[in-house]
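Note that one protein chain is taken out, while the other chains of the complex remain in position.
Naming follows writing order (A and B), and every chain is counted from residue 1.
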Amino acid sequence: MATSPEARLKELGITLPTPGRPMAKYKMAVRVGNMIYLSGHGPVKATPDTPVNGRCGQDLTLEQGKLSARAVGLNLLATLRDQIGSLDKVKRLVKSLGLVNSTSDFFDHPKVINGYSELMAEVFGEEAGVGARSAIGTNALPGNIAVEIEAIFEVE
Amino acid sequence: MATSPEARLKELGITLPTPGRPMAKYKMAVRVGNMIYLSGHGPVKATPDTPVNGRCGQDLTLEQGKLSARAVGLNLLATLRDQIGSLDKVKRLVKSLGLVNSTSDFFDHPKVINGYSELMAEVFGEEAGVGARSAIGTNALPGNIAVEIEAIFEVE
Partner (left out) sequence: MATSPEARLKELGITLPTPGRPMAKYKMAVRVGNMIYLSGHGPVKATPDTPVNGRCGQDLTLEQGKLSARAVGLNLLATLRDQIGSLDKVKRLVKSLGLVNSTSDFFDHPKVINGYSELMAEVFGEEAGVGARSAIGTNALPGNIAVEIEAIFEVE
């Protein structure tokens, strides 16, 4: 397995999307010292099958939600690379908050957010790429996106 | 335009409310090094038209929600000044989490939270006053307040 995150991305055949732009009065990320705070990101349309909008338990299955969460991860990685130049400068994923647009009787938020967390582990490895995390449901997300995730990374 | 946050507040004709007090077992803010973590704040009754309670998509319009979010910002600024003595000691807004009390079919949370974010930009400027941010909906907030926001600031 390739040892650097950028090499791993290539190995995985992943091309990151164009970095997103703020849709309201905020920055995509703010750096303080070696910590980067990434704003809440939604999913990009990574593949034709990737759902961007919808509610788990109503419009989307667990697997579709998970695919959407992975697409949020791609979006976050695009922002992160845009901020620091190369993902090889990442020391570790510190903390993520993952929100799943869900009905009141959907309880598999951790499995949905795993779509994002497994991507991070693939790219940064099982130690640096697995961080502290909270996964929760909510009744409504901006623009009816399926998943929103914010994250803190430690960088060089 | 005035160059210091305190001078800008005067220029904008803004008088901050009396700093709030905890309504439960928490502190309004905790400082670690140069970072200040502000607790989740609700809106103050800044003007007769400012809604303090209610749900966007049901009781409140987007514009009313936005006014409420601005009033949360006034409340946060009052706490911040109370903690560090003067807003001129703020280096930057780092990260905010904005929660909008909303129905399941209300999707304009970013525009609502802009009421808060635009105030921060007015007071601290477009660079220091615009931070990373997540805006989300929730089905219930304490005391049925319209908006709750927590924030991290970097200070001198």
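List of remarks:
By definition in this document, a residue touches a chain if its C-beta (ideal position, glycine included) is under 8 Å from a C-beta of that chain, and two chains touch if they have at least 3 such contacts.
All of these numbers come straight from a predicted model, not from anything done at the bench.
Among A:I14, A:V52 or A:I136, only A:I136 touches the chain that is left out of the view. Considering the complete assembly, subunit B touches the hidden chain via residues 23-30, 32, 37-40, 55, 97, 99, 138-144, 148, 150. Those residues of subunit A that touch the chain absent from the view are 35, 92-97, 102-111, 113-114, 117-118, 121, 130-139, 152, 154.
We take it that only the chains that are shown with their structure count from here on.
Each chain gets one centre point, the mean of its Cα atoms, and the points for subunit A and subunit B are 26 Å apart.
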